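Every protein chain but one is kept in place in this view of the complex.
Lettered A, B, C, D, E and F in written order, each chain numbered from 1.
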């Protein structure tokens, strides 16, 4: 081998290393970007927390102040009210708005014993202030019998709030928000959407793939069908969004749903997924050797028997892959869903109402008044973790299946 | 000969054939439903998208010529010219491919042929992860990071940018977004290259590298081109992330990579604000154009591919 | 590139490279909002831009919302744009400019010294056109809450809206005056759907949440721009996929928007539109003429300023 | 790959026929010699008639061998056996013919043998033993037996030599009738030839088993 | 599938050797007959000596045929030709042997032939013609020639019959020496056998070309 | 005596005339081999016999194909039943990716037979006939794909046998197998012809010679000649057959 050849080879090889290096760098940067901003926000609470804070007003029918000692473990940045036994700090909410956060509440604090004054079914029920809440507005009478309002809404700092508390004579009411900024609703909505989309798309997609691969004769109609589906896979998702609100919305209207909804999103996603499922299923049907079909038919089986007994079981890994790919696609989709499910983050998603998936929640957060990189990044991390888990499970499952039914 | 035929019941045979017919119908229906959607989409979008150009349009027809050839997109003055957007879209997508295609192919080659097995597994996972990252996340990343690169680059080159929002940023973003698609298809294509070809080349005294570049890549080219087409489709169709860094200029076409741009999808997404009227309907018109652009470029690539294929052989 | 800008949040840390010296030079980058934006309308009206005679400079960047505008201008040393006064300038790396020598503050707006302002208007669906009577009553109650009650007004105020708190009454009193509203009724299953302007987002959200503290109910905010406020409540889209109960505009409703059809309509607060530049921009003042010339593209470089 | 079962079946069939043919030939020799000794024309006639069976067997075996070659593509030991058999049957057939010739001579003789009996009988017996040994060696694939048989041919040759001169003398002495003496001289010659053919057979058997040609 | 080029090459080689063998045999006959006629012992000795060549050729051809069968798996016409050749060479070899026998007789004769010349010469000529025709028919794959040759055997048989009785008579008349007459009688017998073998050869050639057995 | 009688059969794939005026009888309990160069229509002809060509679009057939005297292409003829009587074995062993047992039981099950005893008996019986029982009797529940190629092919034969067909069609059944496995299959065929009529397509002339009773030579869609194998390989009637089998072709 000549020197020239060796050098030339070396250069070409180096190019591939370089390219792969770029790929790694990109991933690292994307990951770093989301992790740096979002990692601190990742915790289990996030998954169970709602996005919107609960808004409560409580009153205190029997209110007595006490004398509390500041516990030693409270940090310097926390203001402590000795009369009410509460520690407060300044914070920022999901919108980067100022908050007065309850960091500590003495077990004996009178603030535990409020009753709900919000009109509704909970009216009059016992509800105390809880740690983590944000005091939006606290109305009290000070020792001068003057009504004083303090709290986040009044842009009071924790220090100021505590000062007002320590000057209390009578407690009127407290308007506080529970912790929000969670993704519970979007997570649920995502799951609903995945479930519903798959329920719609998988049977149709698989059946269509079966039709195309097993039955369709090579004629113009079939060709048209095939290229239609092929074309469908090239349609950008934003167009699917348009299609959703124009073509599919009337269908949901027939069901009595008059707004964007998870159902509408699922129908739209089903259309998005159809070509993917059909193609993937067809791929795996094609891999099933034609000989197996012949074998089955030559044993006097009907085509339906052949399909259900021989072909589908063999194509199962492919269908599984299709399913998992579909799930990834749903998780990642945004443009189509912005149109069909809206951008309002619903904490208690319902199939007949709009909601956001995790990805749309990111979009929603990013395109809102104040882009929230942190929460977006946190959600991104969660999405990446889900995707990673899916990826690993696909590999594990197909490894299992291959090991068991390897056709080689 | 002990025949089993007496065991076979006539009734079962009939039932079996009945089911056969039933399922065939069912499968056909599914196929039909799947196929009909594209027609629904086209019909609906065309109907809606053509609407603004028809005399019957409430508020008067928008001149289609102006739409197709216009070089301004100004909602405020109700000027909708899509020509420059098409050009910008194509430029940004091609720019993306220019960056991404060689990198993808080389990475795929690295993963399949060069890297040791453990590294190649890691790389595959990396590519898969990149593929699975939702486009909004890329959008966030682009709005946070890519724009700054572009901005610094522009500063070095003596240009000023709109905070990095630019054609180049769109291209880089799209390049990153299409990279995993193209890479994984290239990986599939390269893996599909029969081992015999590789051995054939080595047996002729070619080095591994020569084999990789002369035989493996050549043999995988149709799969690689399929990836290119898919990548291009994605580049054209990507909306949410692109609209975060495009800048949505009102005129064009833009050839300066540091200038703001406007793509068909970002235009459509900007129209999201609207639910009625010309502004709303015109995005269906843009949709038609988008579909047409995708179709035409696909055909174009097929053509180029055939030409390359032929000249190679 | 090995330096990792990825580690930096664009919103938090201004780019250190671009230390603009005295007298910024170069092209002015104009940022604007989409054509349906109420903020844009208020802004253009306020600077004497004649929509019918003049056109916006073609090199303007169109942003998709108030937040988008804020973050984009905050990222562009050469940028100039306009946002609602409610915007968090610091967080977005923005510098608000004095307009005609007047600082954009609530006081100046209230005192009418600051002229670049607009109202936040609302309109509800027509009476009897709600999904239920409860929804209709709740809508009335909410409108009463943000226009009359101390709780509502202070929530808006707290979120940066400009309101006159002096005539406010406690919600408990106001509630009794609302037709058909009974605090004893369970409204927790009702969803109040608000639509329209994106600029009202922040104040409205604060108000809705404050109202939730008084009455248990659900809300759904899907805001895309002032143009939709009327449309989705009374206009062609009132029964569409994005229909709403209350529509908002960050301006007065226009003549073709027949708000009189609605059950209720009015204004719940005022807002100022603030011309902003990137925080490192040495500029701190701007005149109506200057900004006008910039917007129409007659003034294109900082040097000319 | 050979289809062993089939090939084996066909080979066995051929072997059986060959054994049958060999014993028919042996019978032929025995009977023609007996007819000569006993001057039994009827026996001689039966030898002539039965030769048809030998000829048919030869054709049959040959056809079978050709079939096996063309249909079963035998190689190695199988092929050696087939080619050996192909040759053996010509030899056997020739031996049969010689028996017929002898039987015909017996028929043509006016009276039976005379003095020559001892020579011819001895020769006949020796060739019969040779043939038996050859057959056994084929069946047992025992090449030692084949070698023994082949070596016995020397005795036959010697006997013939002796007989030839003895008979020639008788001719010259013009003892009895020349018509009978000359045919009987031929008889000796024929038996000598039978011995030669048996040697050929033995050589074939050795070739078949060993794959090499030995000549005796 | 056959490897035609290779098979053809080998077949041609075998055919050439066969032709060579045939002409050697023909020479053998010619020369032994000539030696007989001219009482030329040296010529007769050369016939005996040259027979080694014929024997070796036979072995060589046989080996080649077996090789072709085992290595080339011939079928149909190829196989028929090979098997035909396998048989033909035994016949040729036998004819060679008969020539040697005749030559040996010539050597053993005290004086040359006498009256019998015309018989034997005629027989010798006829068999030679037969052999030539057989050779030609093999080369040309012309079965008509083969049939003609085969039919000529009748003449040889008839001549032998005549000669046998003529010679027997002479023996009985005790003309000249018995020592010579008897060998010369054998010579006739040998030539008759040569004819028979040529018939065999012709039958083989017909079989080879036609795939069927005809018997003459 | 004649299992199949084919009269004046013509077959077109679209415009391509793949089989031309074929007349042929396939005899009971004999092995008939079809030979000929690639693409001459052997497989096509074989597949005519169990109407496997029905599956290919654009196939047109004229002429008569009588199976036990019944026209199989008649409209009232039932192809599913036909295929239970005319089994088929393919070039590549193609067991279903199920257990050995399920493979053999498949044919019966799709006929609606569920009786466990019947199934068990048939499976055992068929595997025995296919000379596979001894090798797999302890592995009946193993995946069939774990068997070796030769075993798989015998399994496929067992699977066909399970339906007690009258005919077994085999399309190059050993071309994917090594010589030893091939030998086993050939021996199996030899033993099966007692009970079944066998028609086999093979590319190996030697194989046709070894195992068949009748050989048919196809060329470009024509049946050039069919006759007892011995005769075809000994002295074919047609020059083209001779040329093909002796390698003088093409």
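Definition applied: contacts are C-beta pairs under 8 Å (C-beta built on N, C-alpha and C of every residue); 3 or more make two chains touch, one makes a residue touch a chain.
For clarity, every value in this text was computed on a predicted model and none was experimentally measured.
Colleague: Need the list of shown chains touched by the one chain that isn't shown.
Modeller: Spelled out, the missing chain touches these shown chains: A, B, D, E, F.
Colleague: Looking at E:23, E:67, E:108 or E:213, which makes contact with the chain not pictured?
Modeller: Considering the complete complex, E:67 is the one touching the chain left out.
Colleague: Of the residues B:34, B:72, B:89 or B:219, I need the one that contacts the missing chain.
Modeller: B:219
Colleague: When the complex is taken as a whole, what residues of chain E touch the one chain not shown?
Modeller: Residues touching the hidden chain, for chain E, are 1-7, 66-67, 70-73.
Colleague: List the chain F residues touching the unshown chain?
Modeller: 37-38, 178-181, 183-184, 203-206, 247, 249-250
Colleague: Just checking the interface: what residues of chain B touch the absent partner chain?
Modeller: Contacting residues on chain B, toward the hidden partner: 194, 196-197, 199-207, 210, 214-215, 218-219, 312-313.
Heads up, the rule we're going with is that only the chains that are shown with their structure count from here on.
Colleague: Figure out the least number of contact steps between chain D and chain E, where 1 means they touch directly.
Modeller: 1
Colleague: On the document's contact criterion, could you list the chains that touch chain B and likewise touch chain F?
Modeller: A
Colleague: Which sets of chains still touch one another once chain F is disregarded?
Modeller: So the groups, chain F excluded, read A, B, C | D, E.
Colleague: How far is the middle of chain C from the middle of chain D, if each middle is the mean of its Cα atoms, in Å?
Modeller: 126
Colleague: Suppose each chain is reduced to the average of its Cα coordinates; what separation in Å results between chain A and chain B?
Modeller: Measuring from centre to centre gives 25 Å for this pair.
Colleague: Centroid of chain A to centroid of chain E, CA atoms only: how many Å?
Modeller: Between these chains, centre-to-centre, one finds 104 Å.
Colleague: On chain E, where are the residues touching two or more other chains?
Modeller: Residues 73-76, 79-80 of chain E each touch two or more of the other chains.
Colleague: Residues touching two or more other chains, restricted to chain C: which are they?
Modeller: As it turns out, chain C has residues touching two or more other chains at 6, 9, 64, 71, 242.
Colleague: Applying that definition of touch, give me each pair of chains that meets it.
Modeller: Pairs flagged as touching, ordered by label: A-B, A-C, A-F, B-C, B-F, D-E, D-F, E-F.
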